[in-house]
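Reading through the structure tokens given below for one structure.
Omission of a single protein chain aside, the complex is shown with its protein chains in their original locations.
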Amino acid sequence: MNKNSSNIMALAPNTSNKRETVCIFGTGDFGRALGHKLIQSGYPVVFGSRGTQTSSLIPKEAEVLSHAEAAQKAAIIIIAIQRQHYNFLIPLAEILRGKVLVDISNNLKINQYPESNAEYLAQLVPGAKVVKAFNTVSAWALQSGTLDASRQVFVCGDDMEAKQMVMDIVRALGLTPLDQGSLLAAQEIENYPLQLFPMWKFPILLSLGLIAFFFFYCLIRDVIYPYVYENKDYSFFIAISITNRICPILALILLALVYLPGVLAAIIQLYRGTKYRRFPDWLDKWMLCRKQLGLVALAFASLHVLYTLVIPIRSFVRWRISSQTVSQALNNKTEPLDTTNAWLSDSYLALGILGFFLFVLLGITSLPSVSNNVNWREFRFVQSKLGYLTLVLCTAHTMVYGGKWFLSPSSYRWYLPNAYMLSLIIPCTVLVIKFVLVFPCLDKPLTRIRQGWERNPQYSE
Amino acid sequence: MNKNSSNIMALAPNTSNKRETVCIFGTGDFGRALGHKLIQSGYPVVFGSRGTQTSSLIPKEAEVLSHAEAAQKAAIIIIAIQRQHYNFLIPLAEILRGKVLVDISNNLKINQYPESNAEYLAQLVPGAKVVKAFNTVSAWALQSGTLDASRQVFVCGDDMEAKQMVMDIVRALGLTPLDQGSLLAAQEIENYPLQLFPMWKFPILLSLGLIAFFFFYCLIRDVIYPYVYENKDYSFFIAISITNRICPILALILLALVYLPGVLAAIIQLYRGTKYRRFPDWLDKWMLCRKQLGLVALAFASLHVLYTLVIPIRSFVRWRISSQTVSQALNNKTEPLDTTNAWLSDSYLALGILGFFLFVLLGITSLPSVSNNVNWREFRFVQSKLGYLTLVLCTAHTMVYGGKWFLSPSSYRWYLPNAYMLSLIIPCTVLVIKFVLVFPCLDKPLTRIRQGWERNPQYSE
Partner (left out) sequence: MNKNSSNIMALAPNTSNKRETVCIFGTGDFGRALGHKLIQSGYPVVFGSRGTQTSSLIPKEAEVLSHAEAAQKAAIIIIAIQRQHYNFLIPLAEILRGKVLVDISNNLKINQYPESNAEYLAQLVPGAKVVKAFNTVSAWALQSGTLDASRQVFVCGDDMEAKQMVMDIVRALGLTPLDQGSLLAAQEIENYPLQLFPMWKFPILLSLGLIAFFFFYCLIRDVIYPYVYENKDYSFFIAISITNRICPILALILLALVYLPGVLAAIIQLYRGTKYRRFPDWLDKWMLCRKQLGLVALAFASLHVLYTLVIPIRSFVRWRISSQTVSQALNNKTEPLDTTNAWLSDSYLALGILGFFLFVLLGITSLPSVSNNVNWREFRFVQSKLGYLTLVLCTAHTMVYGGKWFLSPSSYRWYLPNAYMLSLIIPCTVLVIKFVLVFPCLDKPLTRIRQGWERNPQYSE
């Protein structure tokens, strides 16, 4: 993707328009990688090192000096050293006065230290202007030029001018600087590269839990029950039949959970008569991961579609249909077409297809580059109107699918209802509440509250 | 998606590097939301209000003063007040001289007033520098930090420096400013958040019309005709069979309509002998919504694929196949393999699969983030070469599918041809014209015209 930028990047130093010397403290892996890249982009580089012997790994074009000497040669000093060695900078405080120190360090754990490395550095060398940058870039990516993951470099710092200088360097290296504000943001910037899909944790844990529950539920009903009562081995149901029962159930439940916090929030706002009091913490968190919940639901819906479409290729299904036909032929009877059945079967398939289609549309509009190109009104229209339509279609799909067995006693094995019945509880609840909220007597005050109106406004002096 | 930025955003004021005070006129919903966010990002905020009583909703860190006092405290004043109350600023004109006034207002309808709110503001307070900004951001999104829809803030204004100052604030709030030029752009910026997919209106209305037409057409042929003549109830065909006839027809027609304006434009250019005269208005508009037409066509093609793949699961189809097999068995005959039929059936399926596959590829390259990463030549290659190949494959798919019934009189019910025959008219027209245009005797002059050559150049003094 980013072939253009990485390919086109200037490959040799720019001699006529001299760039300012950059000093790098530390000749470790990242320091060297950054040095290489800086030289490639036309910056004179000087390394500050304990010993001044040159490793063969340090780019030839760079000078290697003692820390003090190197620092005097440049206005910007990149500290490519681990936090625990920052102490050595204290004696250099006088030389570093007024210099721009770029903290590029990362920790091993989230919130490892009480203060961020950059703030710690600023305390140690109070005269310098500390800027946090580059910690989200990997040394390997810098060296190889394959910055596939992300070209974004978060930059923060208290001194505007120093920040600007660092952002210019970032840009010259072909990366995209993102100003994150004052040095107080350093803690979050340092935590960022350590995160592993933090917003996805809850949706994924929730679905794992639900998968486990429904797996055993279906195992009991569909494998153990026939084994006990009919002595039939349906263990191969695990591969497809049971999975294809779990996937749609999870998709439906998770989709409903996307819309549940919205109706809960509406109820809370109506009850309180204001929108200015914070929601309970769990509701806030829930609302922030709705997008992830929805995408996980879409993943299960897609699996359900694939599992459903392979049904006619399964050797079990072929055997079953063929043996039914053979027994019909042997018994010399022809079944007439059951129109009601044809209606039901076609309806639930059509509802499912339309629901899935809208669901995929929702997923596409949540792609960053697409959602950046719609305005607020359009985004709301898609996510709210189309979203509810999807929920209605998917709920109807499930109901029509299972409608005929709903009241039949034979579908209760060991008093356990069919699994899809359980999956209908949350969606139906959400839809009923939403339906009630649409009535003008509730919708009107809610709209006013959301526009800033308050039932009991409180003014203080 | 934007988790990073929203999470990482500085959470506390930046004390060391003082930011300039921002004044907000108006303590309404949006004013307060913006005030909160500004304070979070380290800006001292002062509210200008009619009364100076502090509402509990106004952030504690902000001062509340009279309008005149507040205005004197800041160089930037955000006008968070509705247009109809702008008059109150006239007496303050002297104090506001030289200040940057940020107009954040929105209207309720597109082009509600003859001039944009920002231009109206500039007329009322001629001494101030008016900048339009923030109107595309919702108060709720600012408060909750879930700027999912878009972080883009359109900014326009006549004074470069004032615009720069506002864009710095936008950036400090974690949003992305987009410079839209002079204040003349304000009208469009104010209309922007009121739009609801303006480019999609024509393609969607067109397809609704076509759906309606082909629905009744197929209803007559496939449900009413057998009911009248054979007294058979095929009403359940509505759910899948008829839908799956309409979807491919619409996909093919809309796809052809994507390429029709291109060949029309070529004919016009050839006829006129120049590319410098404007196309008729309808052609211009048509060309601008080709992408949307194509994506709607892709949507119908996807639905067609889904509807086709569920065919073997439909209970009607299972019944039909099974009863055919049973009657074969009862009549004690085995049908030999019809190789021609196998060829035809496999060919139209293969053509359809390849056509759909290329169609999806076209859709993927039209994603903003993908098309940003290809150059002009690559984009043309994909959209033109691959696009025509898709059209050829899909047309061939339709022809091979229905070829055998083309001349059979039994496929004309009440003299109505099969619906798919109608769908072939436009694609075949486009392909024939395109084929003619490829001949060198037409292609050469066309290429020269498109490179700026003119048959009858006119020079004036």
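Every chain is named by a letter (A and B) in the order it is written, and numbering of its residues begins at 1.
What we mean here is this: contacts are C-beta pairs under 8 Å (C-beta built on N, C-alpha and C of every residue); 3 or more make two chains touch, one makes a residue touch a chain.
Keep in mind that what you see is a predicted model, and the values were worked out from it rather than measured.
Interface note for the absent chain: among B:C156, B:C218 or B:L391, the touching residue is B:C156.
From the set A:G28, A:P226, A:G273 or A:P417, the residue in touch with the chain omitted from the display is A:G28, counting the whole complex. Contact with the chain that does not appear here is found for just one residue of B:Q72, B:S235 or B:S366, B:S366.
If you put the hidden chain back, the residue from A:L89, A:V125 or A:A172 that touches it is A:A172. Checked against the hidden chain, the listed residues B:W376, B:Y415 or B:F439 yield one contact partner: B:W376.
Contact with the chain that does not appear here is found for just one residue of A:L367, A:V392, A:C428 or A:L446, A:L367.
As for the chain not pictured, it touches subunit A at residues 1-5, 7-14, 16-17, 28-29, 41-42, 53-57, 136-141, 144, 146, 148-152, 171-172, 174, 192-197, 233, 235-236, 239-241, 243, 299, 302-303, 306-307, 309-310, 312-316, 318-320, 322-323, 325-327, 329-330, 367-370, 372-373, 375. By the touch criterion stated above, the residues of subunit B touching the omitted chain are 1-4, 152, 154, 156, 158-160, 178-185, 188-189, 192, 198-199, 276, 287-288, 291, 305, 308-309, 311-312, 321, 324-326, 328-329, 332, 334-335, 337-339, 341-347, 349-350, 353-354, 356-357, 360-361, 366-381, 383, 450-452, 457-461.
Here is the rule we go by: only the chains that are shown with their structure count from here on.
A separation of 24 Å divides the Cα centre of subunit A from that of subunit B.
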